[in-house]
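Only one structure is covered here, and it is reproduced in the block below.
Every protein chain except one is present and positioned as in the full complex.
For clarity, chains are labelled A and B in written order, and residue numbers in each chain start from 1.
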Amino acid sequence: MLNDLHDDILELNLGPQHPSTHGVLRLKLRLKGEEVVSAEPVIGYLHTGIEKECETRTYMQVFTLVDRIDYLSGPAEEQGYAGTVEQLMGLQVPERAQHIRVILLELARIASHLVWIGTSALELNMSSIYMYAFAEREKILDLFEEMSGARMFPSCWRVGGLAYDLDPHFEENTRKFLKDFPRTWKDLDALLTDNYVWRTRLEGVAIIDKNLCEAYMCTGPVIRGAGVPYDIRKVYPYLTYNEYAFDIPTQPEGDAFARYMVRMEEMKQSASIVEQALGKLKPGPVIVDDRKVALPPRRELVRSMEAVIHQFKLVSSGIQPPVGEVYSCVESARGEIGYYLVSDGSNKPYRLRVRSPSFPHIQVLKEVLKGYLLSDVVVAIASVDPILGDVDR
Amino acid sequence: MTTSLGGMKVLEVKKEGLIDLLTALKSEGYAVLVDLTATDYITETKVHYLLRNPTTNERVRVVVVVMRGEKLPTVTDLWPGADWYERELYDMFGVGFLGHPDLKRILMPDNWEGHPMRRDYPLMEEPVQFKHGVEPKCPSEIIPHVK
Partner (left out) sequence: MGMTPKEKSPFLVAPLGKLINWMRANSLWPAQFGLACCAIEMMSTAGSRYDMARFGMEVFRASPRQSDVMIVAGRLSQKMAPVLETVYDQMLEPKWIVAMGDCASTGGIYNNYAVVPVDRVVPKVDVYVAGCPPRPEALLNGLILLQKKIKKDDNLFGWHEST
């Protein structure tokens, strides 16, 4: 027992309510002085039972539930779910809707990376970068608000296309944002990339290499920071991503600084994709023509009885996909979001499983944090960019 | 037994041959376990393993049917990252895993009883109250289940 008293190990609880854990993550750390001997992440503090709730809602009502899983990239979640149902029903989304979806997805990716930079820098006590990043993000949220009325969750995705078309001013406002964005990017780059404090704190911390990524199923910027060019937009292309010219940035080192460089470069690539997509927009329909899936336009309700019957059926019971199972995935700002949908032919999904990207990323922290200091723990969690909403669902 | 579904091959296997099949697939090149999930059909549970080949980017799905109360062998020797996925399956569906290093609840509190994602576990909704004498309704029953 006297040996226990002289034991140098301190058990510290980096608790669920903490300013630097990116949400409600709890880490049970065992420290020897300042060095971490072992770290065990405990999750479950944000579990909301979304998957069970999705089984009791119709396919249209699930859009709002699924939005809030990864709450920083709402469009990516909606696209994943809509793409899965469309694959199950064999629908072909019109081209204009696909280009608009790509624009919204890439803008959401830029917004999510800006939040990441802002909060990571805030945790290292650089609060002016937080202000710059959030001010830039407000411009993107203004664009979303013009599109659909809501800032963070533009729920304009429907099965088969979009709910409504773009505003006439959307294109010129987006072009204005794209003209000003490179200047902010250069500001953030100049403040951080060659900054002595930033580099010393981030280089060499939390090295997640290629083998660890494969063993722990990491995706997204984590695996691209380890040198593997795995990006779902290139490997299993969806929407019209094979028509755009963009690169996949990778860095070989696998440490926190490499992941930072990957995310900065991704913001630039996303801006270029938005510009290309704006050039490809042609007038046309934004939702599929099939009346069993999409609501008829309002003016048809006055003329045709069939349209009224379709509207009634769709609103009172909803779409009914055929029996089957399908898995489809999207690339969000964090990694691969996979949707596994089991349908039994009724108007409510039988099982909707969301494979979230941050779940394995937090699990890998158990392996990676040994031997680092306590201040590196904060940097490590920030560099992996977890969102606890999609870990706990 | 293979069936193709949206381009992805699905292999159904019995519980006894599961580890052999997964080891064979892993040595053939399907080195990444993308997802480990389950669907509940009241008397039985179907557990799915989704594997991906990093060089050819092909995906394959392995399905195992296990009855309520039976246990499956663990795959944490092949993929250490399957640890938390199996804990989540135990927590939500009640599927036990033999040989798992530390099988305990992960998403619900430690002293919670029941396995929430099973189909016979109630959602525990509170009915929404309405004014003027209208009966309270549960949100999931306002649009009824239609086959």
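Things worth noting here:
In this text, a residue touches a chain if its C-beta (ideal position, glycine included) is under 8 Å from a C-beta of that chain, and two chains touch if they have at least 3 such contacts.
Everything numeric in this text was worked out from a predicted model, so none of it was measured.
Within the full complex, the chain left out of the display is in contact with A, B. The chain that is not drawn here is touched, among residues A:119, A:219 or A:383, by A:119. For the chain missing from the display, the contacting residue among A:19, A:90, A:168 or A:283 is A:19, taking the whole complex into account. Screening A:45, A:170, A:185 or A:246 for touch with the missing chain picks out A:45.
Seen from chain B, the chain kept out of the figure touches residues 108-109, 112, 116, 122-126, 128, 138-140. Against the chain not displayed here, chain A makes contact via residues 15-19, 23-24, 44-50, 52-53, 64-65, 68, 71-72, 115, 118-119, 130-131, 134-135, 137-138, 141, 151-153, 388-389, 392.
Here is the rule we go by: only the chains that are shown with their structure count from here on.
Averaged C-alpha coordinates put the centre of chain A at 23 Å from the centre of chain B. Chain B makes touch with chain A in their complex at residues 5-6, 8, 31-35, 37, 39-40, 48, 50, 54, 57, 59, 61, 79-81, 83-85, 105-109, 116-117, 121, 123, 140, 143-147. For chain A in complex with chain B, the residues that touch the partner chain are 43-44, 47, 49, 51-53, 56-58, 61, 87, 214-217, 228, 230, 235-236, 316-318, 320, 324-328, 336, 338, 340, 342, 344-348, 350-351, 353, 355, 359-360, 363-364, 367, 392-393.
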